[in-house]
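Removed: one protein chain of the complex. Kept in place: all other protein chains.
So that you can tell them apart, the chains are marked A and B in the order they are listed, and the count of residues begins at 1 in each.
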Amino acid sequence: MSKNQSWILKHPWSVRSFHYLLVLSFIPLAITGVVLFFKPFDQLTMNLYMRIHVVTGVILTLDAVAYFIIGFTRVIAFVKRSFSFSANDIKWFSILGGYPQKFLLRKKVAVPPMGKYNSGQKLFGICVLIGGTILIATGWGLWGFPHILPHSMAALFGTLHLVFGWLLILFLLVHIFLGIYMFDDFKAMFLHGKIPCEEAKEMAPLWVEREVVKIER
Amino acid sequence: MNAEARTYQKGEIPGIIAINADVCKGCDSCKRYCPTGAITGMFGAIHSIDVEKCINCGQCLINCPFGSIYETVDTVDTVIVKLQDKNVTVVGIPAPAVRVAIGEEFGMADGSLVTKEMYGAMKKAGFEILDNNFAADLTIMEEGTEFIVRARHALFGEEAHGHKVGPLPQFTSCCPAWVRYVETRYPALIPNLSSAKSPQQMAGPLAKTYGALEVWKKPPETIYTVGIMPCTAKKFEASRPEFTSAYHFLKKEGKAGSDTPYPDVDTVLTTRDIARLFKKMKIDFTKVGETDGGPLAEYTGAGTIFGNTGGVMEAAVRTAYKVLTGNELQPLEFKKVRGMKGVKSASVTLMDTKYGKEVTVNLAVVNGIHGNIEPVLESIMAGTSPYHFIEVMNCPGGCVNGGGQPIKSDGSSWLRVALPLFGWK
Partner (left out) sequence: MKDERYQYEESPSYVSRREFITISGIVIAILALPAVWIRSAVVKRNNYIRARINGLYRDDTGSKVRVSHGNSGVAKLYKDFAGHPLSEVSEELFHTQSYINRTRI
């Protein structure tokens, strides 16, 4: 990259700090959640895992609520992007974004033009939005007042917490792998928030074309 | 089972309620229902039940969201074998609360009153019927009279002939979980328990003596009594070794017909068990039609409300009022002891015609031991309690919400607003 490289601000500080807290709370939650599912240890250790699960769960909730309030416009934009579909999405999924070809066959295939999020990211976004909300709500119910809920509802909370927990853990593995693979994006999210214009034009041409504006100074 | 159990007599069943470790999620719901803190296991870890502390009430069982708590005692098949044995007369003793709940197991609306259908299904299965409501009326006669004796002893110094007079306040003794609670935690208050047995334990000897000899004309040793109860603690109560009074009574008259003592109540089925028995015997409860119960199924409105919180108190007030004043209580509904409050209190001022004096009796009804009983008991221990007669039922709402009742998936027994919230330890 040349020194005259131009940059687009992709992740402002609010997004980055939200994401940091999300990482710091969700990864312990996922690990302790899996342990709590299999119950392999003795009383004290299981209790310790449950306490970590509870504390990180509270952190994640506060993080999500704070971002929902502070970054409400960005949440709405995220919802809009995640739920806008076009014929390109079908094409994208039919070749799975070209990733299997890239990793397995070492072959580059033409990928339909994408917005800020590609179709896979949109699917992930929808799962995180819905699943995350359900996990937070059911988690508080199961922690705080399972005895007040009607039994069938408490059991439903348990099932939902389990299903979406596993779903998000599986998505998280893919997300971590691809996130590190796209190293420019990784740096943007964890360091400075910017990605190079060329990279953006290749990965998200529609975004650059329709949504990105030059800053007037 | 646990041979080293310390709070059980020889012959009693320890550990009627148990937790299935494979299903337990460590959510702590059960702990919040347990009246004695018998559930061990930290938040997030697998829970288990301390049989020494457990009073077998089954509230955790009907309130576990994940269905991981179960009963270890199941005698449905034994009862079916007895029903098919022509030499055995099986006497079913259905409790008040069963008749408003068993319909739920067969798809009827909550609280459907199905006494006659229940009699019909029981007759079809081969039971003779001694309605526990009949025994409840008998309980009121005995326990109410006992209260009058105790009250007159305390107020007027009247001496009773032939037996000891216990102190006030008098506690009801109908609830076996409550009796075990006193026995394990407040032994100093044992004399305050009414000496009257619970209706089930009155019905057992009644069936084997009066019923066998005068009603069914069968040898007492061939009578097999089955309590049909909304309650898991009744299984424990029936196994108490001292409850063989019918045998000893008959032995003295040379009519026992056996040299080994037999229990007053041979076995207990919960409401869930009896529904399962009907299903196993292919009896369609909804199509069985209405039947009368026979001579020992005669009961009054006072007997049937035993299943509700405050019901024993209300029934006792109706009878004691009549005995003391000579007049019926007007109106018969004694509404102050009804409702879902944790501790309900009332007082009745009446004229004791025998002494010609006006007396005020303070009554209390404890609706659910958990969270309600301790202040009441502590004030009695401290000598500051104003009450003379206290009804205690372990389960919130009374026997209708007992641990043996059909499990309502769209409900929960929690009566209070919220607290305690949030598990930690």
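As a convention for this text, a residue touches a chain if its C-beta (ideal position, glycine included) is under 8 Å from a C-beta of that chain, and two chains touch if they have at least 3 such contacts.
Computed from a predicted structure; not experimentally measured.
J.: Using the touch definition up top, pick the residue from B:Thr319, B:Asn372 or B:Asn394 that touches the left-out chain.
T.: Residue touching the absent chain, from the options given: B:Thr319.
J.: Of the listed residues B:Ala18, B:Leu155 or B:Met340, which contacts the missing chain in the full complex?
T.: B:Met340
J.: Can you say which of B:Met42, B:Cys57, B:Val91 or B:Val182 touches the chain missing from this structure?
T.: B:Val182
J.: Any idea which of A:Ile69, A:Ala87, A:Leu105 or A:Val213 touches the chain not displayed?
T.: Checking each option in A:Ile69, A:Ala87, A:Leu105 or A:Val213, the one touching the absent chain turns out to be A:Val213.
J.: For chain B, which residues reach the chain that was dropped from this view?
T.: 6-9, 96-97, 99-101, 104, 109-113, 115, 134, 136-142, 144-146, 149, 160, 162-163, 179-180, 182-185, 187, 190, 193, 195-197, 201-202, 205-206, 209-210, 214, 240, 242-243, 245-246, 248-249, 295-296, 298-305, 307-309, 311, 315, 318-319, 322-323, 328, 332, 338, 340, 396-398, 400-401, 405, 408, 410-415
J.: Against the chain that's been left off, what residues of chain A make contact? List them.
T.: Where chain A meets the chain not shown: residues 6-10, 72-73, 75-77, 79-80, 133, 137, 141, 148-150, 153, 192, 194, 197, 210-215, 217.
Here is the rule we go by: only the chains that are shown with their structure count from here on.
J.: Which bits of chain B are touching chain A when the two form their complex?
T.: Residues 25-29, 32-33, 41-46, 63-67, 407-412, 414, 418, 421-425 of chain B touch chain A in their complex.
J.: Quick check on the complex: what are the chain A residues that touch chain B?
T.: 36, 39, 42-44, 46-47, 49-51, 53-54, 142-155, 157-158
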